[in-house]
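Structure in structure tokens, see below.
Of the protein chains in this complex, all but one are displayed in their positions.
All chains are identified by letter, namely A and B, in their written order; residue positions are counted from 1 within each chain.
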Amino acid sequence: MVELDYDIVIVGGGGAGLYAALWAAENTILKVAVMTKVYPTRSHTGAAEGGINAVLTHSVGDSPEAHAYDTVKGSDFLADQDAVDIMCKMGAAVIYDIAHRGVPFSRRPDGRIAQRPFGGASFPRTCYAADKTGFYILQTLYEQCLKNNVTFLNEWFLLSIIHNGERVEGITAWDIRNGGVHLIKTKAVILATGGHARVYWNRTSNALGNTGDGTAAALRAGLPLKDMEFIQFHPTGLAKTGILVTEGARGEGGYLRNKDGERFMKRYAPEKMELAPRDIVARAIQTEIDEGRGCGPNGDYICLDLTHLGEEKINERLPQTREHAILYEGVDPVKEPIPIAPTAHYSMGGIDADKLGRTPIKGLYAAGECACISVHGANRLGGNSLLDVLVYGRLTALEAVKYADEAPETNPSVAKAKDDEKRILELMEADGKEKVADLRKELGNVMMKHFGVFREEKSMREGLEKVMEIKERAKHVKVYDTSKKFNTDLITALEFLNLVDLAPAIAVPAIERKESRGAHARKDYPKRDDKNFLKHSVVKLKEDGTYELSWKPVTITKFLPEERKY
Amino acid sequence: METAILQVFRYDPEKDQAPYYKEYEVPVEGTLLNALLYIKDNLDPTLAFRAFCRSEVCGSCSMKVNGKTKLACKTPMKELVETWKGKPLRIEPLNHMKVIKDLVVDIDKPIEKMKTLIPWLVPDPRVVPTDPMHESIIYPEEMEAYKDQIHCMLCFSCYSACEAVADNERYRGPFAFSKAYRFQVDRRDIETAKEKRIRYAISGGLWSCVQCQKCIHVCPKGVRPAEDIQNLRGQAVKKGFTDKPGAKKLKHFVDWIYATGQINRLYLPEEVYGNKEAREKLTKAYTEMGVEVWEVPKPTKGLMKFRDIYLEILSKEDKALDLDYSHVRKIDKMVSDIFKADICTIVDKAHEEGRSSRGLISKLKGLLGGQ
Partner (left out) sequence: MVKVGFYQGCCFQGQDAHMFETMKEMFKRIDVDVVLLEETTCCGGNTIDEENRKLSYAINARNIALAEREGLDMLVSCNTCYMVIAKAKRALDTNKKLRDEINELLKEEGLEYKGTSRIYHLLDFFRDVVGYEKIKQAVKRPLKGWKVVAYYGCHVLYPKEIAVDNSDNPSSLQEILKALGAEVIDDYEGKDACCGYHSFFTDKSMTLKKLNRILGGVKKVGADIVATPCPLCFKSFDIYQTNMENPPRVPSSFLPEIMAYAFGIDKDKSGLSHHLIKVEKE
């Protein structure tokens, strides 16, 4: 068994992973490696279009406190306010840092970084770089990592996390390119593996590989996952594919219309209209569709109208939106409204981590979308994720450096690696009674139907049963490709099994949270219930395969819960 | 449902002696990526290819269709069927990179190559504040200079299609030059880094590009490497790297077109390679075939006005002195010797006809030796 030895391994090469790598590389002589299942620039951060929130020195009237308030309010008061405070205060510092490294932020005529309004924000504080903000950030961070000679383990797949109950000792991973399970010894691990919205396989804005691998590995390693019931549905996914139409489209003045041409948002958020937070807009759209006011022959979508913005503005501000609408929906937004419907977009929940990204296991950190710090609570504001990704990428790097500098050598046992090898072999030898592609689709449908935009007890219980049944059936999936090199059949199966492990972790707290809060909208409990549920849900996987739910208090420092109105 | 046949390149170096093609029938619906995912989900899970974002931002899914480089998630199946008029569609991995398996190629080499051209910002402390809480001011207009280059998503389509990569092992690749150029025109980047990039670019094949334009053609993101390469060449010459044949060729074009409105292909070999023989040989060959060989092209009608425009544009860009006036004078002499018409007569004539010279003609006359 090949063994690799590092001081810090960062799993994930998205925004969080690369920024962590950069800050680690610049602040230590320790051996740091970034492991990623796809080449870093292909990570999903590259798909983030709209922008990144931060209060800059020239943001007149705005303040980190206002940003924090908006974030907490947006989170439906479930965010931990100490963490939110840290994140919002660091906003300007990270924006300037990445701008200095070359991120081509769009600029105002006076040369300062431009900011635009975004859903749920009381000031225009979303910094953007045309409509490819995440793309430019990711490319720039990658350039900077090359500059700093960061070690990359590209196309390696995290399998398991090894710890001794107290501190992390290593990880195991599959080398996609050459095949083979590897045991990697390391003092610290930063998980930055991104989100798991692919649980909703058939209707999501996420990349094919956003399968929550790190989150699932953490779950299997006995770590707690937090607030998993909260999945953000982006209001505007292209009707046919779920591919995202950026919030910027509404930020720039796009209208939402139902089949009668009505700008229905006036009935849901009369003041903010189309710029109300995502959960509110998504629910409004879903309601319009559910109540028969959807557009198209099946009434299953709503129209996003940009035609009044004119070709020039669309080309200048929303070029990618236009391209995608033409390519994937066959509609030119200059001439026609774009058919859209809600799409699974972001996982607020994830690996339970504190305000510095630390998990209960020493040396193990989580940053970015796979983590639940929690700065997004029950609902993330548009533009806050990239900020979270950078702030916590950086903070966890500094924490990990500090820790690894002093931590004792580790001695991970090979047992886990042997287990993983066995698991993979078993997959190749399974009976194949079930097919990954079919089960995955089924899981996606079940999740969307029972744990979608709207939820209710009976349906969710049914849903959970189905999920558990799929989990059982998943034991029969087979990997047909038995080769070692670039075995995408294997990777696809492993990813699917991760989704299957995570689905119940979403379902269980969703059933038990008997209130509506943020993205968790229950028809049977339409009101927020602060008395009973102003608390984080925590799920653990027990040895016997059951999911154990507990609760944890929310950190409230400044902002007391109030009704969320826009 | 309308279907099409994909003949997909299959190769597992561990198992297969040689690559082979396997046929799959797929629906003509959505993009080529949809078709491949359809194969993987329904027909053959062992097929290996890369794909991630499915929305043309991650750069994973470049491949070849009947020899032409395509980004799978950006290529509608319908378009392919129409282009190839029902012919089978042969799906193959990109060129110039080792096949790892099926459609998956090893992209480490182009990344390593790119790395040698310093594709990152080396901040100039006079422009980029070292204080992290200070913003560096950048005007929207300056960003125009690199607005296309920053779209590169490292998909390696251009690397696969590149004619220079095909025949020069050392060639860095179109995207790499575009990446490098992006920083060459960023005011925040320090001058010493810019100088280095040019040096490395030259040693990385800057002058080997054949300007076939294929890189521009295949780039799914609107990056224009061939043009960036031209810009880099211009920068190289400007920075004094004038010893390469390409630099001399450029000089030939700049001077001759100014002087006569035309280049002189007959003189190119000697002005670039110092090869006088070529001209003699060619002259002889053509004369033998009964073709009249002109030493110089006939100066274009309206030449003086043309020069005026030419010089004006160059001066606007602060490049008027890039013209080698002694060379121009020599060309003038050749022209007047051959056409028995003094170039100055033409200049004077232009004056007679009362066309204003905006002061440039007299300046020109001065430069031409005060004739």
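Things to note:
Basically, a residue touches a chain if its C-beta (ideal position, glycine included) is under 8 Å from a C-beta of that chain, and two chains touch if they have at least 3 such contacts.
Just so it is clear, the model here is predicted, and its values are computed rather than measured.
Within the full complex, the chain left out of the display contacts the shown chains B.
Which of B:Ala176, B:Val272 or B:Val328 touches the hidden chain is settled by the complete complex: it is B:Val272.
For the chain missing from the display, the contacting residue among B:Pro93, B:Pro123, B:Gly173 or B:Gly246 is B:Gly246, taking the whole complex into account. Residues 65-68, 83-85, 163-164, 166-168, 205, 207-214, 216-217, 224, 227, 230-231, 233-234, 237, 244-246, 248-250, 253-254, 257, 261-266, 268-269, 272-273, 282, 285-286, 289-294, 296-298, 300-302, 305-306, 308-310, 312-314, 316-317, 319, 322, 355-356, 358 are the ones on chain B that touch the missing chain.
Rule of thumb we're sticking to: only the chains that are shown with their structure count from here on.
Residues 38-39, 41-44, 46-47, 56-58, 92-93, 96-97, 99-102, 104, 106-113, 132, 135-136, 139-140, 143-144, 146-147, 154, 177, 207-209, 241, 243-244, 320, 323-324, 327-328, 436-437, 479-481, 483-489, 492 of chain A are the ones touching chain B in the complex. Residue ranges on chain B touching chain A, taken from their complex, read 12-15, 30-31, 40-42, 45-60, 74, 76, 100-102, 104, 107-108, 115, 119-121, 123, 128-129, 132-140, 143, 146, 150-154, 183, 186, 188.
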